[in-house]
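Below is one structure, written out as C-alpha cells; the observations come after it.
A single protein chain has been omitted; all remaining protein chains appear in their positions.
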Amino acid sequence: MSPRRAATGGLLDRTRTVRFTFDGQTYDGHPGDTLASALLANGVTLVGRSFKYHRPRGVFTAGIDEPNALVTVLKEGVREPNIPATRIELHDGLRAESQNRFPSLDYDFGALNQLGGRLIGAGFYYKTFMGPVIGPLKGTRFWMLCERFIRRAAGLGRADYGKDPSRYERMNAFCDVLVVGGGLAGLMAAEAAAKAGKRVILAEQEPAVGGFARWSGETIGGKPASVFAEQLAERLAGLDTVRLLSRTTVWGYYDGNTLAATERVCDHLAKAPKGNPRQRHWTIRAGKVVLAAGALERPIVFPGNDRPGVMLAGAVRRYATEHAVLPGDRTVLFTNNDSAYEAAVAIRRAGGHVTAIVDVRPSISEAAAALASEAGVVPLTGQAVVGTSGGKRLAGVTVQRFDAATGALSGDARPIECDSLAVSSGWQPVIHLASQAGGKAHWDEALQAFLPPQPGRSWTGAGAFMGRMTTAEALASGRDAGLDAAGKKPSRAKLPEVAPQPLDIAPAPVFEIKAKGKAFVDLQHDVTADDVRLAHREGFVSVEHLKRYTTLGMATDQGKSSNVPGLAIMAEARGIAIPEAGTTRFRPPFSPVAIGSIAAERYGDLRPDRLTPMHDWHVENGAAMTPAGLWHRPLVYAAPGETVEQAYIREAAAVRRSVGIVDVSTLGKIAVKGPDAAEFLDRVYTNTFSTLPVGKARYGLMLREDGIAFDDGTTWRLGENDFLMTTTTANAGPVMQHLEYFLDVIWPDLRVHLTSVTDAWAGAAIAGPNARKVLEKCVAGTAVDNEALPFMGIVEGAIGGAPVMICRLSFSGELAYEVYSGAGHGLHVWEALMEAGEEFAITPYGMEALGALRIEKGHVTGAEIDGRTTARDLYLDWMLSKKKPFVGSALMDRPALIDQNRIRLVGVVSLDGRPLGGGAHIVEKGSLDDLGQSIGHITAFCYSPELSKYIGLALVRGGKARHGTRAFVSDPLRKRFGPVEIVSHHFFDPEGRRMHG
Amino acid sequence: MLISCPHCGPRDLAEFSYQGDATRIRPDPASTDAKAWYGYVYARPNPAGRHREFWQHAGGCRAHLLVVRDTLTHEIYEVTFARPLPGTGETA
Partner (left out) sequence: MVERATPLGTDFRPGSYGDIAGGVGVTLSAPPTGTIVEATAWPGRDKALATALGKAAGLTLQPAPGSGAFKEGKAAAFVIGPGRFLVSGKDEALSGRLTQAVDPQTGTATDLSHGRTALRIEGPAAEWVLAKLFALDFSQAAFPVSAGRATAHHDVFAQIQRTGESRFDLYVFRSLARAFSGVLRHAAEEAGYTIR
C-alpha cells in the first residue's frame, strides 16, 4: 500500500498496477496516475534540484505549468530531458531520472551554490559577459573561462547527442471550428457548434477531457461533474463531424487562423506500434477558433516558498480528488482567495488532515467559513506565512499577523508544524494563444488577473479563459461560444444545475509577503523577489527588460506560474498599478515542442532524390553518384583500383580518341508553344530565334533584367510554333519561373504556353570521332550523315524500336549528338547505344570527364555564369543582338558593366605541374610574404588529357589583355601556391574543326 | 499565412513564391531611359502597411497573382490574377 494513497476514490484503475522506476528505484502506480501523482503516492517529495542554486524541489503543480518537477525520460536508448512529471502518464516500464544533481538527488555538490547565492543574482550573465578585469582575463575571455563551469553547474536536464530515432509526423487538418481546451466550456462549445452543422476539432492537452470537472467534486444535473463531462465527450465522439484530439497541445496561433498543435500519440505507451509516430504535428486551418484554455493558479511569493511540500492549492485538490493522493499528513493552506477552501475539503474527503488555513484577508465569506468547518479547521484570517523550515522536505511554517491593505507584518512569528503547504493567490486565464493572435490583454481588478483581448473575427472565447471562473458560467459561455463560432445567436435553453453554489474566488490583491529570506518568483529559473527589485534598482524596469535581465519567465515553463507575481512585484517597486507595468506579448510555442515533431517527415537528407531514367544502370555499372541540385548524376565510372582523377582522365581521353556516352537527362527542358513562341524567345534571349529554321537548334543566352548573365542552353525548333528549350540543370526551375513571370505579368498579350518537359525526355549525349558511326549502326528511319544531320540539325528516328529525336550539338568540342527518347524508353535506348558502340569501345563518362572536356573547350557553365558576370565578361558579346531589345539589354551596357578591367574569362595553365583548386585566388606577386591583391579566381579546373597539364578556367581582371602573362595561384586554405600562365580559354581545337567534321 | 488563389482557393504560403513588388512599371523595352530602368529594376517602396505584390502559385496552378497585403499584419485584402482576363482588360 502506497503511504499517501487513500484507500478509495480517484479516477484510477486500481485493478491494475503499473511498475516504473525513478532514479533507478522501482515504484508502483495505477493507470490514471501521472508520474507526479505516483511519486507523491509513494511518498517521494524530493524530485529535482533547482536551476541555479541546486535547492531541493518537489512537485509544485498538477499540470502543464510545473516549474520544479522536471525529469529526464529514458526510452529506447534516448534521453528526453526537462519533461514535467505532472504530464507524464504512467506506463509500464517508464524510466525517469531526476536532473541537475551530482552525484545524486539526495547529495548534491551543486547545492554549494546556495552559499554563493549573491554572486549569481540577477544579471549575472550580463555582468560577467561585460567583464570584470582579472589579470589578463577580461570581458569575453573571462566569460569563456567561466562558461565551462557555469554550463555544468547551471541548467536543467542533459540532452542526448545521439540521433533521435523516434518517428514524427505531420498532419494537415481543416475545420469550421477549432475548440482549444476540452474542459466543460470547450466540450459545450464543441457540441453547440457540431449541432449547428459545423465541422469541429476539439484539442485537449491532457489524456482525458473534462478538465476541472474531473476533480471539482461538483455535481451537474445531479450527476458527478466528471461523469457529466465523460458523457458529453462520448456524445461528441459519436459524431462524424467532430474530431476529438486528446494529448494534443495547441501551441501556436498564426496568420490566417492557422494553428499549430502537437499530439503525443505514443508517449504514454511502452512501445509505439509499428509505423506509428511518437508525436504528430498538426497544422489546423480553422474557420473560427473557440479558446477555452482555462486558467492556471498562481502562488503567493514568500520566503522559503520553494521547499518540497509546498504546492499550489488547486494541485493539492486535484491530486486528492483525481488520484486519491494526499500531499502529506498535516497540511497547511495559505491563500488570498476562497478557492483554497475547496482544497481543504478535498483533503478531508480523501481522509487527510488539514492543520490550518492561513488567509491574508481580515475576514472571509460564510461559504468559505462553512468549508473550513467541513475541513475541520478554523481559518487564521489576517495572517500570512512568512517562512518555512525543513531540509529536503517541509517540516513547518511560520505565521505572522498581516495587513492585506498595507502588506505590513506585525506581532510575533508563530511556528506551525506541517509537512505540506498548499498556496493560492488566485487564477490567471491562459491567454497565451489570444495574445499570439494579436491584441492586448487587459487587467481585471476583481479577478486580479489579465483577461484576453476582445474576441474578434477569428476567435471567440469561453469559460475560465474569459474570466468566467464558475462551472455554471463555463457551461453557458461554452455553449454560447460554440453557437457564436457557428454563426448562431446565444441560446436561452436552460442548462443543468450545478451544485454546490460557487464561491467568490476574487482574490485579495496580495502576491508577496515581504519577510527575510529567499522568496522565489520563478521557481524554474531561481528568480527571487529581490532579483526583481534589483532589476528595478538597476534600471531594467520595463517588462521586456525585467524578463531578459532576470530571466524571469524564460525557462521551459515560460513563467506560467510566475509572470503575474513577478509583474506585481515590479509594479509595486515602481509604485504603479499592475496594468501600467504591462505584460509581455506571448509567442509560440505555448509549451515546449520537440524539434523533431516540426521536422516531421523531413529528416536525414532533406531533399528528395531526383533520378534519371538511367540511374539504376549507372549504379550497377560502378558509377559514383554526385548530387546536382536534387538530381543524382554519375561522377565517374571508376574501374577497380582507379582514383577519381584516373577515372575521368581515362573517360575524357576515350571521348577524344573514339566515343563516349553521358547521361544528360537532367538538363531542364521547357516546351514553348504558340503562335508568338518565336517572338517570345527573341525577347527573352539575347540572340534571335525567329530566324531559326524548323529542324534546327541554336545556342541561346538569357540575361536578367539588370543585364547580368542568367542562363544558357540550346533551343530546338521542332515546328513553326513549337520549340524545345533546354536550360542548365541547376536553373531549370528559375528559368521556368522567369519565363512564366514575363508571360503572366509583362506580356500577357503573347500567345505562348510553357510546359516543363524535363522529365518527359531521357537524354544521352554521345561524343567523339566515332559518334556518328555508333548512330549509323543503331538508328532506324533517318540518315545521320553530315547531309541529313548537319551541325545543330535535328532528326527524328528510332533506336531499338523506340522513337528518338537526335540533335547534333557539342559540349565537348567533339563530333557529338544528343539522343532524346521518351523517359520510359531511356534505359532501353541507352543500352542500345552501348551495344552499338561496343566495337568502338564506347565509354560511359561522368560529370568529371564532362567538366574536363568542356574546360578544354572553354565552354562556360554555372561556375562562370555565377550571377555576377555579364555576357561580355564571358566573351559572349557576339550573342548580344543589336537589332532588337531583349530582357537585360537596357541595363547591360552600364559603364561599370562594360569596364574592360572587370574580371573576365581566361584560361590558366599550372606551371608547376600541380593541380589547381576551384575558388583559389589569382595574384600577381610571387612571394608568399607579399601576395598583393587578388586579381581574380579560378572557377573550374581539371587535368587535361589532351594537353597533359593541369588547366583551369578563371575570371581575371582585364581578361584577354593578360593572355600570355604569368601570375600565381594562391589557395591558402588548401596550402597551394604556385605559378600559372594566363591563356585563352579555348585550349583545344579553337576553330571547332572536330565538332563540325 | 494563407493566400486565396483565385483559381485554387485558399492555400498554404509554402505553395507560393514571392515575385516582387507589383507597383513598379516596366519601361518600354526599347527605352534607353536609364532612370526609368533603374526605378523598375532596383527601386522598391517597401511600405509599412498596404502593399501590392506579385506572388506565383508555384506549387499549384502556376498562375501569377496580384496580392494586396498588409506588410505589418499580413492581412490580405485582395488577390486577383496578375494576367488580365481576355476581353475586359481588367484583372479577374
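Letters are used for the chains, namely A and B, taken in the order the chains are written, and counting of residues starts over at 1 for each.
Rule of thumb we're sticking to: a contact is a pair of C-beta atoms (placed from the backbone, for glycine too) under 8 Å apart; a residue touches a chain by one contact, two chains touch by 3 or more.
This is a predicted model, so every value here is computed, not measured.
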- Message: Tell me which of A:Ala760, A:Ile898, A:Leu931 or A:Ala961 is the one touching the absent chain.
- Response: A:Ala760
- Please pick, from A:Asp28, A:Asp92, A:Glu169 or A:Asp989, the residue that touches the omitted chain in the full complex. A:Glu169
- Task: Sort through A:Ala293, A:Val745, A:Leu827 or A:Ile855 and give me the one touching the missing partner chain.
- Result: A:Leu827
- The missing chain sits against chain B at residues 7-9, 11-12, 14-15, 58-63, 81, 83, 85-87
- Message: For review purposes, identify every residue of chain A that touches the missing chain, sorted by number.
- Response: 169-174, 199, 273-277, 283, 285, 601-602, 607-613, 616, 630-631, 665, 671, 673-675, 721, 751, 753, 755-762, 800-802, 822-828
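Throughout what follows, only the chains that are shown with their structure count from here on.
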- Could you grab the centroid distance between chain A and chain B? Build each centroid from C-alpha atoms only and quote it in angstrom. 28
- In the complex of these two chains, what residues of chain A are touching chain B? 254-256, 258, 283, 285, 438, 683, 705-706, 737, 740-741, 743-746, 748, 885-886, 889-891, 894
- Item | Sites on chain B touched by chain A in the complex | 1-2, 10, 12, 17, 19, 26-27, 29-32, 34, 37, 40-42, 54, 56, 58, 62-64, 73-75, 81-84
